[in-house]
Every structure is written in C-alpha cells, then in structure tokens.
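With one protein chain withheld, the remaining protein chains of the complex are depicted in position.
Presenting chain A:
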Amino acid sequence: MKASVNKPLLYLSCIGLAALAYGVVDVIIHRAGGTNLGSYVPWGMGVVMYLLFVGFSAGGLLVSALTELFGYRQLKPLGGLATYAALVAEVCAGIAIASDLGRYERMFNFVLSPSLTSPMFWMFVFFGGVLVVSLLKALAFARGDEGQAVLWSWVTIPVGLCFYFTNGFFFSVLTGHGLWSGPVVPLLFVAAALVCGVALVCSLAWWSRTDWDAAVLLSGVVLRLLVVFAILEGVWLWINWQGGRVETTAALANLAAGPGAWAFWGLHVVAGVVLPLILLPQCRNNPALAAWACLFILAGFAGARWAFVVPAQSVAMLPGLETAWQHPRLLLTYLPSLAEWCMAAGVSGLALFGFVMGPRLFPGLYGTTPQPSQAR
C-alpha cells in the first residue's frame, strides 16, 4: 500500500517550487545582480539558507554515530530516513549557495585550480564527500543491503564531522570580522548542525510514522545537544563581549538590538532554544510534542543563522568607509531582494516537497514498520 500524501503540504511545497523557478530564472539572467548584497555586506540570504540546510543534513551523521558508535540499536529503523533527509537537505544547500555565486558557471575551477589553503575549498570537498556517502548509504538502505549500510554509516561519521567543522572553520579564519573569528566557532557549528539534523530526523520520524519510539529516544538526544549548543553559543557571545574589540562589540550590539534583533531573540532564542528546552523534557511518551519541539528548533535555527551571518557584517572595516563613496551596494544595511526571498522560499519548498513525497517515492528509506495512523 502506498503511503498517503499530505495534500496541503504538497500544495505549499508547489508554491515554493514556483518561487524557486522564479529565483533560478533571476539568477540565470542577473547572477548575483538580482540580490541586495553589496561589497560591505557580501553575504546574505544565500549563505543563511546554505548554512541552515547544511545543518539539517547532519541527522544522517548523528544517527549513524549513535547506531554504530554508541550502540543505540533502537535507532536503526531511522537510518534510511536520516540518510534521505541528509540528501534532500544537501541538495537544497547546494542550490542555495550555487545561486549566490557571481560566476556559478565556473565552479569547475574548484577542481581545475584548487587552493589547499582555502577553507572554502575543503568545505567543497567535504560537501561532495557527504553527498556521495549519503547517496551510497541511501542506495544500500533502499536495497536492504545491511552490510553496505553499516559500512557507509561508519564512513559518514568522519566525513560528516569534518564537513560541519569546516563550515565553522570557514568563518573562524576571518579575523577582520571579530564576531566570526575564533576557535569556538567551528565547535559551535558542529553542535548546531547536530541539533538541527537530529531535530529534523525526529520530526520526520513522527510525521512519517516511521518509528515513534525511536523518535522519542531521539528527542532526548536533541535535548542534550541543545543544551550543549546553548552553552557553546553563550561562551561564544561572552568571549566576544569580554574581548572588547570595538568592531566586535558593535556587531554584537547590532545582533542584540539592531534591525534584525527579532531574528535572534524571537526566532532563535525564544522559539528555537527556550521553548524546546521547556517542551522536550515533557515528551517521554509523546512523540507529537517531541516533533513539534523539534520543528521549533528548525525554525529557530533560521533566525540563528541570520543572526550569525548578517549582523557581523554591519560594522565597517574602517570607520567612515561606508560614507566615503555613495552607492546602494556600499551600505552596511541589508534586506534581501524579492529574488532572494524567492530563492529562500524555493529551496524550503523543494525540501518540503522532498519530505512530503519521500514516503511515497522512497518507501524503502522510510522504514518497513509504519505506525498506526492516528497521532498519539
């Protein structure tokens, strides 16, 4: 029997796909010219969406690590689902970041003229690595080849850890931006990715009725990881504040009280951290509550990523630089353009489409023991 498809969500994802089509056409015509980015704020919505979806893809890594490394055999039924979620999220992250390049057609230069000193090059390598390993793992799960699935699960662990570490390393080397630089950032990225990834798997496991007991078990892991992440983020903010560099404290002030402060306080802190911290301990027998708490985390991380990427660029590299030459591309403020919003809605729609259609298109990945249809 084929799994049923949630029609409202499917329609919503189709709207997202239409937005994606608009965004892609705009990128083809205008490249990065259709964005509201500039030379002082060179990264915006594209990078935010990339980081968000890269985080979502970490579920495959964590479920593999928990199952193979730490012996949580109860999570085995979620292996295929986690791998599928990682694949969908990686594809969405790839589209988001490729559309942000000024010359996307030259991406082959990553291979032809690589720079081994560049964190971005290594990010590209490990991105490809995670994608390939996830694909092979998904094939193994789909075929029911347990030996191959275990093998690729083991390979996922070091490759994935390197990838999520490299994402933080990418920012931590930028000493000109005090808020980004420092050794805590790579660790913060690994923790954030693990929280996001496992929260996505937990909510998908409940929604697709793959394995509710495993979902509840995962919610406990999410809670612990969220606590670790919150501590690391507190340390990161505290170090930057105590460091006292003028540019860094100005960026922090912008993060906390600037135009995008709602993303940090409202979306990230309240919805993404505090609310799940309250809900997650109460859902030992309630997978639905666990899934909703995880969905709050996912939404909250959109705010976390925005708060990480944009406010750090709101401070001029040299005082007075922003007024030395007047042009909209030389401002310290940033609000995404319609094309950027469409791209963001588009990749989200694509992910939603993948998750809505997943149980129907790839039943082998979603597990073989569907739960009763009524929500607990």
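Here, a residue touches a chain if its C-beta (ideal position, glycine included) is under 8 Å from a C-beta of that chain, and two chains touch if they have at least 3 such contacts; residues count from 1.
The rule we apply is simple: contacts and distances are computed from a predicted model.
From the set "ABC transporter, permease protein", "Cation diffusion facilitator CzcD-associated flavoprotein CzcO", "Extracellular solute-binding protein" or "Tetrathionate reductase subunit B", the protein name that UniProt assigns to the chain left out of the figure is "Tetrathionate reductase subunit B". From the set A:M120, A:A142, A:V270 or A:A288, the residue in touch with the chain omitted from the display is A:M120, counting the whole complex. If you put the hidden chain back, the residue from A:A19, A:A32 or A:L131 that touches it is A:A32.
Residues of chain A in contact with the chain left out of this view: 30-33, 35, 37-40, 42-43, 100-104, 106-107, 109-110, 112-115, 117-121, 124, 173-177, 313, 316-321, 323-325, 327-330.
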